[in-house]
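Please read the structure below before turning to the comments.
Note that one protein chain of the assembly has been removed; the remaining protein chains are unaltered in position.
What follows is chain A.
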Amino acid sequence: MSAVSASSQPILDVRSVSKRFGGVEALKGVSLQLHPGEVVALAGDNGAGKSTLTKMISGVYAADGGEIRLDGKPVSFATPEAARREGIETIYQDLALADNLSIGANIFLGREPMRRAFGFLPVLDRRAMAVAAKETMATLDFHVDRLDAPVGRFSGGQRQAVAIGRAIYWNARVILMDEPTAALGVPEQRKVISLIKMLKDQGRGVIFISHNLQDIFAVSDRIIVLLRGSLAGERRIQDTNHDEVVKLMIGG
């Protein structure tokens, strides 16, 4: 079930966006489509514009030119919160978790559920947070035994799972990951790769940036290679190989 039907409507349709930082043209009219249940890898040398592209999708930067469509409708997000409300979540490299809070508290950070104690006093509904955390992590095939433990006690890959769990709890349809495996050891990298597969099986669209061709070939449906802000090439993963991708990356 990995074949992508090009006929289905993309959730995300980026049409020749461009971005300039002072004298630097970080992106020069790059287009990209993402379908439900599809994993697209963004590759390219340092400074190619990968992070800039994902930041434009997630509302961190506004595009100087071009447009972004979500479900066919043109959108322009003023802030990352606005993008998140539409189901576009970013998993940051540094995770952005509060290490001293539990998994549930992190999932709900900023949108905590409340209940009434003694019938009148509003208090945090920790039980609801714990239950949601347990269920959400279970959909990622992670089974948590200590729901009150602060996430700082978990390993890097597990924390990545928590960050992803937060995204899927809030119904992310498009998940952007900027080098999600870069800071992890090899076994942890595998876990993240299997998490990405799981997101795909759940019908979500994933864009992930990686310098690791092994990872890219293990999990992506398509690869998009950027070179100095332009599209160097786009391939379906079964139609290409490491050599070709490397050539695209260095502009050979």
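Just so we're on the same page, a residue touches a chain if its C-beta (ideal position, glycine included) is under 8 Å from a C-beta of that chain, and two chains touch if they have at least 3 such contacts; residues count from 1.
Going forward, contacts and distances are computed from a predicted model.
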| item | value |
| --- | --- |
| Chain left out of the displayed complex - its UniProt protein name, from "Cytochrome bo(3) ubiquinol oxidase subunit 3", "protein-glutamate O-methyltransferase", "Pimeloyl-CoA dehydrogenase small subunit" or "Ribose ABC transporter" | "Ribose ABC transporter" |
| Sole contact to the chain not displayed, among A:Leu101, A:Leu213 or A:Leu227 | A:Leu101 |
| Absent-chain contact - pick from A:Glu81, A:Glu135 or A:Asp243 | A:Glu81 |
| Positions on chain A where the hidden chain makes contact | 80-81, 84, 92, 94-101, 103, 105-106, 109-112, 114, 117, 121-124, 137, 141-146, 149-150, 152-155, 158, 161, 190-191, 194, 197 |
